[in-house]
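Remarks on the structure that follows.
A single protein chain has been removed from this complex, and every other one stays in its place.
Chain naming follows the written order as A, B and C, and within any one chain the residues start at number 1.
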């Protein structure tokens, strides 16, 4: 299962190549993750981002809404990963995975993801086909 | 070998957590890649970004310069990968790898990386230790 | 009369002061102007921005939607001005005025605003009270 939000690209998010700059989808994905965790699952875990990876499949452009799908890819002991997709005009345009770690901000170290967080996020496993390389490049 | 540029973080690049927002280093890394390829190696390949992955090691803050190191990770047939590091106050803060594909913008398809591009970039292999996971998370 | 759009602030738009960075509302206002002119009035004038001024009345924060109101402030011979307001949680937070000039992109010079553009935008005069200084500062 995944949660969807709608994004309205801003003109300032385009670049001189005429499309959405490659650094911008990360901003939209951040909104998708925050919405799933805080508003939909309703929890406010203390987390830090350990890793973010994005595959670009098709360019995105200004003037058409973008749908961001967000779900959980997997749980670790001290982390969980969110999997996301970006769609525009009916086509998959980007895929991303973000690894987030539980964080003890007082002692500045990673900590276990609590059962409360796990249980709240568990219903949102993104169970679709696995993420594959964006392009067949060798 | 790697090429270094200096970045001066902008206050608008911080977020309400008090540090540099996680989506910002991608903007700095884009500057590092463009500088290495266009200004240092002196070539202007027609390329598209297929994949970008970033490991966050330490938070970065406003008020201190950031050094971006950029080199080549490897060459493929139709692609090459750039490896990058972000340093602030003498500490490694983020690592990134970007896969870029040769692009035929007329026929809209990936193409081979030309020998001219390969030869120009070959001296800049980032020969350090391999990129490892940012944190020991399971 | 004015046209309203809803903006969902992005976390990356906050800064280390804990609120929306002062450079961000300009991005939202750009969306409001483009929507009024292109989607609501349905015209696509060739224009350039000559001047943008913004008064900050109250800080804006992440986590609450923002309403952008956009209307026409006045018409000149070669320009028109759009007047805008930003509202969050029922309170006026910022006011802006943008002067846009008709632009001949071939000859690179300002030109008259056509009657077609004038007529399309005329119904959207922002007829409220005039824009006053944001704060009583001397």
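Just so we're on the same page, a contact is a pair of C-beta atoms (placed from the backbone, for glycine too) under 8 Å apart; a residue touches a chain by one contact, two chains touch by 3 or more.
Source: prediction; values computed, not measured.
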Original post:
Hey, which subunit A residues sit against the chain that's not shown?
Top reply: 11-12, 14-16, 18-19, 21, 23-24, 62
Original post:
For subunit C, which residues reach the chain that was dropped from this view?
Top reply: 22-23, 26-27, 30, 48-56, 76-79, 99, 101, 110, 133-135, 137-138
Original post:
Which parts of subunit B are in contact with the chain that was left out?
Top reply: 8, 10-12, 27, 30-31, 34
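Everything below uses one rule, namely that only the chains that are shown with their structure count from here on.
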Subject >> Central chain (distance from its CA mean to the mean of all protein CA atoms) >> reply: A
Subject >> Interface numbering overlap (same over half, different under half) for subunit B and subunit C >> reply: same
**OP:** Please work out the Cα centroid separation of subunit A and subunit B, and write it as a whole number of Å.
**Re:** 21
Subject >> Chain centre separation (subunit B, subunit C; CA means) in Å >> reply: 36
Subject >> Contacts with 2+ other chains: residues of subunit C >> reply: 11-12
